[in-house]
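Encoded as structure tokens, here's the structure I'll be asking about.
All protein chains but one are shown in place.
Each chain carries a letter (A, B and C) given by its place in the written order, and its residues are counted from 1.
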Amino acid sequence: MSISSDAAVDLLYIIALFLGGVVVVVSPIIISKLIAPRRTRQYDNRTEQIVECGVPPIGDAWMRYGAVYYLYALIFIAFAVDVLFLFPVAVVYNTQYRWQDLIELAVFVGILSLVLIYAWKKDVFTWNRRKFRKG
Amino acid sequence: MNDIVSLLTPLSVHTPRFVTYTEKGWHLDALIVTERIIDATRVLADAGYTLETITGVDWPEQGNIELVYDLFHSDRRERAVLRVRIGRDGAEAKSISSLFSGAAWHEREAHDFFGVRFEGLADHTPLLLAEDADYHPLRKDYGAQANDVHQT
Amino acid sequence: MYTKHKEETFVLNLGPQHPATHGVLRIKLTMDGEYIVNAEPVLGYIHRMHEKMAENRTYAQYLPNLSRLDYLGAISFSLAHCLIVEKACGIEVPERATVIRVIMAELNRITSHLLWFGALIVDLGGFTPMLYIFDDREKIIDMMDSITGSRLTFCYLRFGGVSCDIDDTFIAGVRDIVPYMRTRLKMYHALVSRNAILQERLVGIGNITPEMCRSYGASGAVARASGVKHDVRQAEPYSGYERYDFDIPMSTDGDSMARFSVKMEEMEQSLRIIEQAVKNVPAGAYRNGKVPRTLTPAVGDFYQAVETPRGAFGIRMVSDGSNTPYRMKLRSPCLSNLSLLPEVVEGMLLADMLAFMGSLDLVIPEIDR
Partner (left out) sequence: MEPQEIPEGLIQLAVLDDLLSLCRANSLWPLTFGLACCAIEMMATGASRFDIARFGAEVFRPSPRQADVLIVNGTISRKMAPSVVTLYDQIPEPKWVIAMGNCAISGGPFVFEGQYGIIEGIDKLIPVDVYIPGCPPRPEALIEGILTLEEKLTGKRRFPRVESGAQK
């Protein structure tokens, strides 16, 4: 398995970069685990209790909640994917510029922005105040 | 003010009297029969008075607790005071939270400090004291056994 | 088989340790997502037994307590105590002392409103005004400190007058601070009051109707912003307030923006009062010399209301002739203003509730007493 010398150099760069990243991420965790105090003093053994303004929380948070948050996430996903595809386009965009590239880009972004218009019409973005019946 | 006096007279123990404002701080003073406090407060509420506060005063030698209702009329700038005397232990007073919703907290506070239960008041949970408080600190006989029970 | 779950609400503690409660107030919120279904304030986390202490302190010993009741409007609170004891014992207050009391009370009102303004904007997310208002506060507090000796809990008033006289440097200082504060208030209006975000966050939030004010006994700027025209300084004038002409800022929309503009306008009115008071401070004694050391007030009960920065604070004092009060009831304006909260907040968003609470201007030790 013979690879040309400059490809090998590139490969080395990638491996070095990867290892640097791992070291930079993992070493602080290990160091802090070693030198930081291992536990904290507690006089009411409340350290594990969920922090809620100093009082024990009532009920638990694992429950069903409104779908509004889910729709927000969907819209974000749509645009995240959109940007993801634009990265490779950005790399090769200006090499030999043809005006068709701009149109294709506009078409691609336009289709994805239909999601935004659809969500806007369904007024996902308005937080209306709901009046609750008494009692 | 005289229309109110005529309405209050049948409800009160003895006829309501006027006091000099500069000396005492209010105009009309009436001692109301315990059961008729809601009607008396309704008379003043219809006349446009707002409830400022409900004060409890413990008179151990006379064996009763006095509830003082301070009402104030902002346009006429007059102050009226209704008083009610109830027994010291286990007596019930009538809650006026149906007329003034703000009275609920004042009554809960009177229950905290004096142990007066209000018939018609939804919850008697302590307002200012700890949730499990079973003592009533502002009663005159409370000071005696305070030290041994609650020092931490 | 599809089982209909009851609407899932969870209980959130806006608890004792929370930046937006300006102290140790806890509100148990039953929430459905971002909306508040039911709010229940839990009080008593800073209950310091002021009323129980009154029963084994002499009248003079009880003075420091009043300024620790509401530490932002300490002068107005000790003024209420002094007025009621003077009323009970028939003590005369010389002319100069009433004017000094008015100047100090209004300066204290401005420092209190400034801190409310800074805290409200911090609750809405803007930190810079907090640094600006503390700069102004320090200037005013420096002047008051030079006379009274303390920065926050002034124990400056005595029965029959004040504890020490004001001198010319103080009067000159007060004369300079009034135009300076006017330019600062103009700057605050330009920077903050017409800010679109502030309008968005405060307009139409937390509407209080005059009937609600009457039924809960709300007072101060909360009631005046909903159209109830009541200011104790003009309804029951005390300590010479009838001599000064100032008008009561009013509004009828009753939302948080109305409370905001009413309180900002109140600062300008306080500046007007100070200006008139400092113009001619009468000469003479700053304290009534013939006050006996042990006071024996008349038997019976007395009531005195005072307009504090947060509303109508009242003391109902029952005296049995001895030199310690038999019973001292402190009517807290913030307690009545806070009792409005459960009804107003239902169905509101959590962020709006914080803006509403900021506009209510709460000081918790005064609620818990």
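Brief remarks follow.
Rule of thumb we're sticking to: a contact is a pair of C-beta atoms (placed from the backbone, for glycine too) under 8 Å apart; a residue touches a chain by one contact, two chains touch by 3 or more.
Just so it is clear, the structure is predicted and the values come from calculations on it, not from any experiment.
The undisplayed chain touches these shown chains across the complete complex, A, B, C. Residue-wise, the contact with the chain that is not shown comes from A:V51, picked out of A:V51, A:L84 or A:I117. The chain not shown here touches chain A at positions 33-47, 49, 51, 53-56.
Touching residues on chain B toward the chain that is not drawn are 129-130, 135, 137, 142-143, 146-147, 150, 152. By the touch rule set out above, chain C reaches the unshown chain at residues 15-19, 22-24, 44-49, 52-53, 56-57, 64-65, 68, 71-72, 115, 130-131, 134-135, 137-138, 151-153, 365, 368.
Quick note on the criterion: only the chains that are shown with their structure count from here on.
Chain-to-chain contact here is organised linearly: an open path runs through the chains from one end to the other. Of the two interfaces, B-C and A-C, the higher number of touching C-beta pairs belongs to B-C. If you average the Cα atoms of chain A and of chain B, the two centres end up 60 Å apart. Touching of two or more other chains is recorded for no residue of chain B.
Shown for chain C are the residues that touch two or more other chains, of which there are none. Across the complex, chain A is touched by residues 5, 8, 10-18, 26, 28, 32-35, 37, 346-349 of chain C. Within the complex formed with chain C, the chain B residues making contact are 22-26, 48, 50-53, 55, 57-58, 68, 70, 72, 74-75, 77, 79, 81, 99-102, 104-105, 113, 126-130, 137-138, 143. Looking at the complex, you find that chain A touches chain C at residues 52-55, 57-59, 61, 63-66, 68, 127, 129-132.
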